[in-house]
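The structure under discussion appears below in the form of C-alpha cells.
With one protein chain held back, the other chains of the complex are shown just where they sit.
Let's look at subunit A:
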Amino acid sequence: MEIERHEYDVVVIGAGGAGLRAAIEARQQGKRTAIVCKSLFGKAHTVMAEGGAAAAMGNVNSADNWMVHFRDTMRGGKFLNNWRMAELHAKEAPDRVWELEAWGALFDRTKDGKISQRNFGGHEYPRLAHVGDRTGLELIRTLQQRVVALQQEDEKLHGDPEAYLKVFAECTITQLLKAGPDEDSPISGAFGYWRETGRLICFDAPAVVLATGGIGKSYVVTSNSWEYTGDGHALALLAGAKLINMEFIQFHPTGMVWPPSVRGILVTESVRGDGGVLRNSEGKRFMFDYIPEVFKDKYATTEEEADRWYNDQANNRRPPELLPRDEVARAINSEVKAGRDSPHGGVFLDVSSRLPAAEIVKRLPSMHHQFKELADVDITAEPMEVGPTCHYIMGGVEVDADSGASSVPGLFAAGEVSGGMHGSNRLGGNSLSDLLVFGRRAGAGAAQYVDGLPGRPVSPEETLKGAEVEAMAPLSRTGGENPYEVHHELQRTMNELVGIIRKAEEVQEALEVVEKLKERAANAGAPGGRIYNPGWHLAIDLRNMLLVSECVARAALIRQESRGGHTRDDFPVMSAEWRRKLLRCGLTPDGAVTIEERDQPSMRDDLIALFDRAELSKYITADELADFDTLVKES
C-alpha cells in the first residue's frame, strides 16, 4: 500500500495545550513543524479544563510569589516531585499566562484591570487565572488562534500558510520510527494513519514531541475523553524511553455520579474554591474529620473559621474542602463506604446555600449549564451529587526538566504524558500552567536538538513495513474479538482492582486479567472498510491502553506505602524511605514491562531551605533531616 510521506524538523503529537505551545515554540525558532492530532484542531482534552491556570502573579494577594507556589506544589505532590520541574514551573508560569493575553486571551479581571486569580485546593493564595469555569477552552482557543496567526505570517512571507506549521488533524500515530534498533538509537520519524481515509502516513523528522495527554480511558469512571488512551506513554515505551511514577493516578474528588451515562464528568474544583461545601447524607460537613496530620496547622478546624477565610485569609485557616485532591477523594470514598452517601452513591456538593443564584451562574456558568442539561439539577437551588472520577496521571515519560528530552535522542515529552512535575499528586490549576511552561520548553528543546544534529537520521524501510502490517492487521481479522468488549473489560478491571484504594491481591488479579486481555486484543478484528472506521481505530488503541495499564498495576504492586494518588489498603502509611525512590518502567526487547527502583535526586540546597524543618520532618528520613540541619547551620 502506498504510504504518504512528509518531511519536517519537528513533529508534535497531540494538539492540546502542551502540543500547541510546543509547536508554536518550534515554529518561532524557525523549525518546520507538524502538529498531528487524533481529533479536529481545537477539540483536544484541554478544552475540558475548567478552574484555571496557576501562576504566582500576585494580582489578588501580593504576598504570592514563585517560592510560595513552589512550596505548595511540592507539598501537594508529597515531596515526590521532580524539584527542578516544580521550580521552573513556579518561576515561569506568570510569563506564560501573560503571553497568552498578548495573543488575544481574555481572562476575568480584578478591579484594577489585572488578570483575576481564584482560590483552589492546596494553593496558599488566590492563584488561578481563569475565565469563569471554562479556562481550558480559552487556553486552547488562544493557542489555536496563535497557530493561525503564525500561518498567516507564513502566507505573507512564503506564499503558503502551511510552509512552516501544518496541522494534520484526525491522524493517529501508531509507531515512532528510529534510525536503529538500540535503545539509544535516535528518532527518525513517526508512522500512522489518517482516521478519515485510512490512508497510511509517514513523517520523516529528527525530533518528535509527545504531547498526547493521559490514560483515563483505561477506567470506566473518568473525566477523560476518548482520546486519552495513553498513546504517548506507550509510544515512548516502545521506542525505548522510560516512564516514572505510573502508580500515581489522580481521582478527582468531584465527578458527576448521576445519571449513569454522565458518571465521571468533571465538576470543577472552583465550586469549592468559590465557597461550595461537601456534606454527607446526614448533612454533616465531613471534611473536618479528614484533615491529615501533615496539613493540621494549615486548615480550619471549625465551620466558623473556614467560612471567615473566604474574606480574611490572613487571620484564618483554609476550609478543609480545599485540601489537595487526593485527600478529598479518599474522604468521599470513606463516607460512601460508611453508608453516609447520597441517593446515587456520592456525597452532596452544595453551593446553592452559599452564594446568591446570580453569582453562581456568573462564576460557574458551565457547571450550571451541565447540571441543568444533563441531570435536571439546578445548582443555584439544590446540591449536586458528586463522587471521585479518574482524572489525571501524574506518571509519564521521564524527561530532562529543562528541555523535555527523554532518554531516547530526539524524543521529547510535555504535559500530562511527561512525569515528575507533580510528584504523587497534582494540584488543581497546575496542569494548565504545566502545559504552557513545559510545552514551550519541549518545543525549544526539540529545536535546539535539531540544530545540533550533524545529519538527519533515516528510518530503515523494514520498520515501515512492520508498522504497516501492525496497523492494517485488525481490518483483515473479520471474525476476531470485538474490540469494544475488550475495552469495556479493561475499564471495569482497572476501575475495580487498581482504583483509588488498592490491595496487593486485587492488583495481582488485575495483572492476570490484563495478560488475558492482551491475547484477546492481539486477535481483535474490525469489520468494515478503512474510511473512518471506529472499530478499527479502537482495536489499534487497545495496545496502548493495555501496555499503560500494566505499567500502572505493576508499579502499584511494588510501591508499599500510601502517598498522593496511590493508596494501599495493606500499606496505609506514607514512608520516608519510599519517598526517596522512583519506580521506572521500561520494556525488554521482546515487549515485557520491567520496573526498576531509582533514587530520587535530592533537592538543591537553596530550594530545600525554603521549607521549615518541622514540615520536612513529616516527609523525609532522619538522615536527610541531619543533612538539612548541617545545611542550615552552615548558611
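Rule of thumb we're sticking to: a residue touches a chain if its C-beta (ideal position, glycine included) is under 8 Å from a C-beta of that chain, and two chains touch if they have at least 3 such contacts; residues count from 1.
Keep in mind that, in the parts below, contacts and distances are computed from a predicted model.
Per the UniProt record, the chain missing from the shown structure is "Succinate dehydrogenase/fumarate reductase iron-sulfur subunit", taken from the list "Isoquinoline 1-oxidoreductase subunit alpha", "Spermidine/putrescine ABC transporter permease", "Succinate dehydrogenase/fumarate reductase iron-sulfur subunit" or "Deferrochelatase". Across A:119, A:151, A:333 or A:425, the single residue that touches the chain missing here is A:151. Shown as candidates are A:4, A:184, A:303 or A:373; the residue that touches the absent chain is A:373.
Seen from subunit A, the chain kept out of the figure touches residues 39-45, 47-48, 94-95, 98-99, 101-104, 106-109, 112-114, 116, 131-132, 134, 137-138, 141, 145-146, 148-149, 151-152, 161, 196, 225-227, 258-262, 265-266, 365-366, 369-370, 373-375, 482-485, 488, 526-529, 531-536.
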